[in-house]
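Note that this complex is displayed minus one protein chain, with the remaining chains in position.
Presenting subunit A:
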Amino acid sequence: MSVEKKVSMDGKTLTIAIKGRFDFSSHQDFRNVYEGVYPKPEMVVVDLKETTYMDSSALGMLLLLRDHAGGDKAYIRVVNSSSDVRKILAISNFDKLFDIE
């Protein structure tokens, strides 16, 4: 598992890519990635292209990220999710909080 970040040239978009399993073991790495970014980005993109697995604590981490990014005012896109991961997001109805592509 690894968490990588990329900030766009204009500093407005933070992209977080999770490789491998997205579960409780990535908790600290995931937090470190967005908590250390100043000024706060206007948009956060979570790239799940190389995420093989996701459990409910990963959903919790997404909620923490959303909280950090401004709660209801946050705009967070979750992109490149596999069909298995998409199923997990769908059952929890996370599309009501995140822009899932």
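In the analysis below, contacts are C-beta pairs under 8 Å (C-beta built on N, C-alpha and C of every residue); 3 or more make two chains touch, one makes a residue touch a chain; residues count from 1.
We adopt the following convention: contacts and distances are computed from a predicted model.
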Exercise. UniProt name of the unshown chain, from "Chemotaxis protein CheY", "Branched-chain amino acid ABC transporter permease", "EfeO-type cupredoxin-like domain-containing protein" or "Molybdopterin-dependent oxidoreductase"?
Worked result: "Chemotaxis protein CheY"
Problem set entry | Hidden partner chain, touching residue among A:M1, A:V37, A:L64 or A:V79 | A:L64
Problem set entry | Footprint left on subunit A by the chain that the document does not show | 24, 52-53, 56-57, 59-61, 63-64, 66-67, 72, 84, 91-94, 96-97
